[in-house]
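Removed: one protein chain of the complex. Kept in place: all other protein chains.
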């Protein structure tokens, strides 16, 4: 998907401590970036994690699929695009694309699934209406209703 | 796949610093465990990373697909099973299952793809014969020939 | 202090993901090792963190002083020695030395200060008697009374 179609972007700058002996960003740090971008997205569309926790909800990752396309190096800027392609009954999906800013090269893409649970029990629970609404307002027609 | 069918196991003990504010192992650390288990596997079948680097090869992760099944907590032991289900021409696949030791619960499973590259150029190169042989000897009929 | 005088040793094996672009263990990971060694020490002398938390205590780091002596590389074993040179009224000190196993070279040393707090309030509280006793029994005359 062309990155112009993403409505959300956040950024990282590669830290020295995020590289490994191959001289590039260590692979698990892409999942750290993705996780951070997810939290940035939720906060920036008006549903910060603290709000959800304050109402007894929690968010749990169920799945992550990463494709590594090109290495990133120390001090490079990583433009990270995020969107919610689908909201289900008790879960929602996200998609991410990470680009090195100066060269525009695609570094990695990721697709993830998150489940909303009741914090006290850990049991899946219906995605709260305000999260659903915030996503739909932000994404436009992009995010689907639960079937 | 039942874990009895894996021939390789390595272990982790959850460090305090690997947990997050949800009180469980932070999701990106599963990819750190998987990466560490891959390196353990290669070393223990007789093909340590240093050997490959010494001969001008490098290993690059191309894909990782993680499924998160249950949370792991501080100080728990994580038995991590690994195998190579397939070796292609310039790449090989690995599969991992991570279990909490005391309860036997499945924490996560992962499938990954690695590409062998020439270290100097980063270009994909045929999987070296000694890696192919070491995997076949270790896995038995498990690992397929390249088509 | 010669490492023979330490009564406690735990070990790490350098993970690929713990190195940085200099090809050696990233400096902040020494503090991760030290933190992990502290938790190992407490558990192994019979005072696991979960016990303290279960009784309403928490442990907070107040100070860490690290000296970096030599680099450690991927896959090396790090023998980590730990002791408690002093227990005060509401705090205790620890000292650590980290050696690469094969060469015996000193990698780093560290001194830390931890404060015992009431978990509910975060306020410093007298070191519980069972922790004091466990340390004295383990260290012999090594650990001092609070003045």
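Labels A, B and C are assigned to the chains in the order they are written; within every chain, residues are numbered from 1.
Definition applied: a residue touches a chain if its C-beta (ideal position, glycine included) is under 8 Å from a C-beta of that chain, and two chains touch if they have at least 3 such contacts.
The structure presented is a predicted model; accordingly, all values stated were derived computationally and were not measured.
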Determine which one of C:22, C:55 or C:103 touches the chain that has been left out. C:22
Touching the unshown chain, chain A contributes residues 15-17, 32, 35-36, 39, 43, 48-50, 74-75
In the full complex, which bits of chain B touch the chain not displayed? Write them out. 16-17, 19-21, 23-24, 26-28, 74
Even though one chain is not shown, chain C touches it at residues 22, 26-29, 31-32, 35, 58, 60-68, 71
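We adopt the following convention: only the chains that are shown with their structure count from here on.
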With chain centres defined as mean CA positions, report which chain is farthest from chain B. C
At the chain A/chain C interface, shared numbers over all numbers used: above half (same) or below half (different)? same
List the centre-to-centre spacing of chain A and chain B in whole Å, with centres computed as mean CA coordinates. 24
What's the distance between the Cα centroids of chain B and chain C, rounded to whole Å? 30
Would you kindly tell me how far, in whole Å, the mean C-alpha position of chain C lies from that of chain A? 35
Per-residue multi-chain contacts in chain C, two or more chains: 16-17, 74
